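Sharing a structure with you now.
One protein chain is absent from this view; the other protein chains keep their places.
Let's turn to chain A:
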Amino acid sequence: MLLSARKLCRSFGENQVLFDVDLDLQVGEVHALLGENGAGKSTLVKILAGYLRPTSGEVVVDGSQRHYRSSGEAEADGVVMIHQELALAEQLSVEENIFLGRELRRGVFLDRRAMRERSRTALLELETDVDPRARVKDLSTSDQQMVEIAKAITRDVRVLIMDEPTATLTENEVSVLFALIDRLRQRGVAILYISHKLREIEQIADRVTVLRDGHLVDSGSMTGRSKEELARLMVGREITEMYPPRTHLPSDAPVVLEARGMVVPGAVKQASFTLRQGEVLGFGGIVGAGRTALIEAVLGLRGKSAGQVLRNGQPVVLRHLRDAVHQRIAYLTEDRKGKGLVLNMDLRSNVTLLNLRAHCHPLIDRRREEQAFQQAIQRFDIRLRTAARTAAELSGGNQQKLLLAKVMSIAPEVVIINEPTRGIDVGTKHQIYHFIHELTEAGCSVILISSEMGELIGLSHRVAVMCAGVLTGVLEGEQINEHEIMQYASGIKGAEVDEQRHG
């Protein structure tokens, strides 16, 4: 046994989040760690990687007990963690990041050549064309992820902990990552793999451990386990029908939002679309195809060089998100930590921030604010198990619900949702899908930007697909399937796409 955890407990204040959890990692296995948001996965792996100390219980590596006081001590033992939020120094180059804190030296000077060579080797192994000299700031999120992984493999890693590594990767990059994981496994590295994507886990995991509410629910071999069984173990109840039925759309449903000939410099070359009342319009395409830029230009968050927006058939000028709010259009950003929530602000203020006007006459009425917050907690099932005072202390799923509560506070008629389920557990996903359904049943219209095919196919009435800044087509009915969407997303089918962009 390479690494084992015995009866780990951890409390924050009076609040216990881990209860007697055991975990065993063997040489050369991929071990999946499953659980809903807030189940204690992150706490558990932070203890293993030396970021947190257990309240009680022990961690055993190579048969002897370890008391890591820092992540550095764990790394010296070969236990390395790749964070869900990338932890790279943006202004430094790739190679500088890879060797950050353990620079190779010749005498007192840095041995740049050796570091570059070793970085290049590591990146080659990952089959990525990232230049070791490139500045991390200029890389895409997925490339940054590759740098994180390269950083881990240049250390003599024996236990690699990956927290949601595929959350921001494209399908292609995911298969590269899996091939790499396979090679690491053959080298005898134990991989502890946290993901909410059960399909991935089915594909690569040898064994699985499931946590629920801080307790170990099940641990054992993957063989003979189905996705459905795992989902049930995680949530503790049967999840039937992941996707709710689509709202019936009358043939004369009016168009509530229309964009014509949108052009956003450097991002969108040509895009028009319509959204009808009660409809879910999906937006598919690979990361960087211009979907977010298009939507943000419609909302007035970005400048556009051409194009017109119509609301209920009337041309409207949206120069600022406030204008969109006045038009009862709500936007749920994909970056809930960077753009969605004020992390160091209390929860109540976060929920009311978008529609603070409603609580002012003219001074802020804190009692009514509190009432609105309590209603939001009930309506969106925000679980405050961790006595959180600020948004930063909530789990990912609860943050997403908090953001949803904030956005819905303006009682919108059009809701634009960008990547609503990134890094979110099955149970919360299910809730969000049904919430979208409730919205359309109530006469709202929804635009859903998603990189998850299943979501687009399961929820949308129509799917608009973008490729390299061009809206290549809008798929309907039978056309909405994985194969068709990929064809349009890669520019093989549909409107002309500039050759050099993807050539």
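Operating definition for what follows: a contact is a pair of C-beta atoms (placed from the backbone, for glycine too) under 8 Å apart; a residue touches a chain by one contact, two chains touch by 3 or more; residues count from 1.
Operating definition for what follows: contacts and distances are computed from a predicted model.
> Which of the following names does UniProt give to the chain that is not shown: "RsbT antagonist protein RsbS", "ATP synthase F(0) sector subunit c", "ABC transporter permease" or "Helicase-associated domain-containing protein"?
Its UniProt record gives the name "ABC transporter permease".
> Which listed residue (A:L33, A:V94 or A:L341) would be found touching the missing chain in the intact complex?
A:L341
> Of the residues A:V136, A:L211, A:L354 or A:L402, which one touches the chain left out of the display?
A:L354
> Could you tell which one of A:F99, A:Y331 or A:Y488 touches the chain left off the display?
The single option touching the absent chain is A:Y331.
> On chain A, where is the contact patch with the chain that was removed from view?
Against the missing chain, chain A presents residues 12-15, 17, 43, 301, 320-322, 324-325, 331, 333, 338-345, 349, 353-354, 356-357, 360, 362-364, 377-390, 392-393, 401, 406, 431, 434-435, 438-439, 442.
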